[in-house]
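The complex is shown incomplete by one protein chain, all other protein chains being positioned as in the whole.
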Amino acid sequence: MSDTRVKKAGGKESGVNETGVKEAGVKEAAPQEIRTSPEGKPVEYYLRDRFMPHIWCGGCGHGTVLNGLIRSVDELGLKKREIVMVSGIGCSARMAGYLDFHTLHTLHGRALAFATGVKLSRPELTIICPLGDGDALAIGGNHFIHAARRNIDMTVLILNNRIYGMTGGQYSPLSGCGIDASTAPYSTIEDAFDTVTLATAAGATFVARTTSFHVHELQDTLTRAIRHKGLSVVEVLSQCPTHFGRKNGNLEAIQMLKDFRTGTARIGSRQLENNPGLIPRGIFVEKDKREYCDHYLDVIERARGKSGASR
Amino acid sequence: MSTTQEKKAPDAAAPEEIQSGKDERRTLFIHGNEACAEGALYAGVSFYAGYPITPSSEIAEIMSRRLPQRGDRFIQMEDEIASLCAIIGASLTGSKAMTATSGPGFSLMQEALGYAIMAEIPVVIVDVMRGGPSTGLPTQGSQGDVNQVRWGTHGDHSIIALTASTNQTLFETTVRAFNLAETYRTPVVVLYDEMLGHMRERVVIPEPEELPLVDRLRTNVPEGVDYHPYLTRDDGRLPMSDFGGVHRYNVTGLYHDMWGFPSTNPQTVDDLAHHLHDKIELRADELAFAREFHLEDAEIVVISYGSPARTARQVVHQARINGQRLGLLELQTLWPFPARMVRDACRNARATIVVEMNMGQMYYHIRNAVENPRSVFLSNRIDGRFISPKDIRRVLRIVEGQGE
Partner (left out) sequence: MIWKLVIGGVGGQGVITAGIILAETAVIQEGRYAVQSQTYGAEMRGGLTRTDVVISDDEIIYPKVDQTHMLACLHRKALASYHGLIRPGGLLVTDKDEAPALKRLDCRQYELPFAAAVRERTGSIRSTNLCLLGAIVQITGVVQMENLERAVQARYPGNADALQALRLGQEIVAESGFRTVHLGEDARSGRHATSARL
């Protein structure tokens, strides 16, 4: 897939933005920082072994998502130091630290606010934010819709396991109605957000959904999301056998993965047409719209015009 | 008066020097929020994120106009939480970053304030105080956030908080806040009240380079060699590396080791907790900025800070004319608490009167610092009105045994 490498998100190879307003200060690639993993072993190349073993339970879907992300970054040919991973708090948030990028492990729900500061200050950097469903859409819901509204260039990865795993299986805004959780012993009575509809309504210019079962689709979707210039939202259904599975029919990881296969269908597919109750997968939105940091250059230009006149 | 002296910080120009200046210096007639913004611009702020709130909004308005003119970034975030988070992110990439707010917004910032302390990220937060708690008195002054600045975020920690009583000193204090944030890799709070924020007076903007500016200390560890973001140098400083640069490391609000990797190792936790506390508290004397008026032979010492210090100074000034031996210690550093300075100032005094616009938030710390706590009295005002000389004189009369 070498053809994708030259068309990196934003097309900024030099680290200097279009107007040269702020020098990126990124030097040319050092010899040891080659653009793809050596010997085709991307997982070893990008992981920080200091952090291993990881904290995720056996059967958790998050490791699969991490694998897909690594392969996507490798495929894109991004340098390690061009990527900033910004995460919040939760099982998904630990993903940031495991990768050998600039990594910012922040506060519960606030990752996108931190990421906005990083991106606006250094627009040439590629920002990836792995968030959990509670992190992104409960405590972080406001930051999520506003980041989408601004269309700031970053990839928001929502690992949706429909539960708060790290704190012991409490229900989340994506649990949906009729789910058992440690804070819903009599089952939930709240509906879930539809992440795709919410992100679309808030203005995200790339919106997709996939699952931890569909690993090739996951990698391809992430590649397109990261390459997209603007705010990208990728919801990945990821299984939590420890908490969600155990409390809801004693589901094991294998069964939950099988459910992702049978319970979802690609948008536009005959399968979905015949079974409208299935959860649609695919890319729902992919459109061009002026990106925030790029648009900000207009503000600078207007400000300089005005100050020039008054000087 | 000849006995008036100003205890100067190394980076503060004395007023008389400023007044005698000419040519390059600009004389402005501006309110406190403008003076604060001018100080930040002088210090080289290049990133501002904020959320509008009375009585601080003018700072955001000025930044939205001025920063883009310099090619720098301004963003209005969705709330104060996001504002502080955004400037922390921007600071990590190498920007000098700030936000400004008032009490309710500052309450929302407490969690991220703790993050900046824990992750040792330099930022400047301006809190223009209004009456509280809650929505309180949005358009009236107060000094009710003094203890919130110190203990608003959870866990043991330390913090630097500075204040000022005139627009000129507020300008210099804001510059100093940026310098201290960069020097100690820590958030610094600039705290003043609505009265100063909206009061206009003359400010002389120093020439470029007239006040020293501290630029970020960056690591000189070359690419490919291990860089430890949280390894303190012998001189106590921690060189930084900008996100986007050659060193990749982890930043977290968890207890962490010298690499920035999370750790629950008891020794690592203990070391970091002490480091965060000691890097500020052990420098309390060095960080104790203040102005002193007639303290040498003072029988009664007045201690105040922020705009009420002007009322206190007026009372001291008038008392001296009448032959009474009053002196004033005007604190410009609130945290770390300048205990030694307070103790020394009050050592030979018969009584100490603390003047502040709250229910005694500094008073209790001053009582704890002096040798004779029972000689300390509080003159305060909490109704939104600015404290007047009459208010202080009333307490003075009681202290002197003359009744109200």
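Things worth noting here:
A and B are the chain letters, set down in written order, and residue numbers restart from 1 in every chain.
The rule is simple: a residue touches a chain if its C-beta (ideal position, glycine included) is under 8 Å from a C-beta of that chain, and two chains touch if they have at least 3 such contacts.
Just so you know, these numbers come straight off a predicted model, no measurement behind them.
Taking every chain of the complex into account, the absent chain touches B.
Only one of B:A86, B:I117, B:A161 or B:M195 touches the absent chain when the whole complex is considered: B:M195.
Contact with the chain not shown here comes from a single listed residue; of B:T219, B:T311 or B:Q361, that residue is B:T311.
Residues touching the missing chain, restricted to chain B, are 15, 27, 29, 139, 195, 198-202, 307, 310-311, 313-314, 317-318, 321, 386, 388-390 (touch as defined at the top).
Everything that follows uses one rule, which is that only the chains that are shown with their structure count from here on.
Averaged C-alpha coordinates put the centre of chain A at 38 Å from the centre of chain B. Looking at the complex, you find that chain B touches chain A at residues 46-47, 49, 65, 68-69, 71, 73, 75, 77-79, 81-83, 85-95, 97, 111-112, 115, 223-224, 242-246, 248-254, 259, 261-262.
For chain A in complex with chain B, the residues that touch the partner chain are 21-22, 24-27, 30, 32, 48, 50-51, 80-82, 84, 86, 96-97, 100-107, 110, 113-122, 124-125, 142-143, 146, 296, 299-300, 302-304, 306-307.
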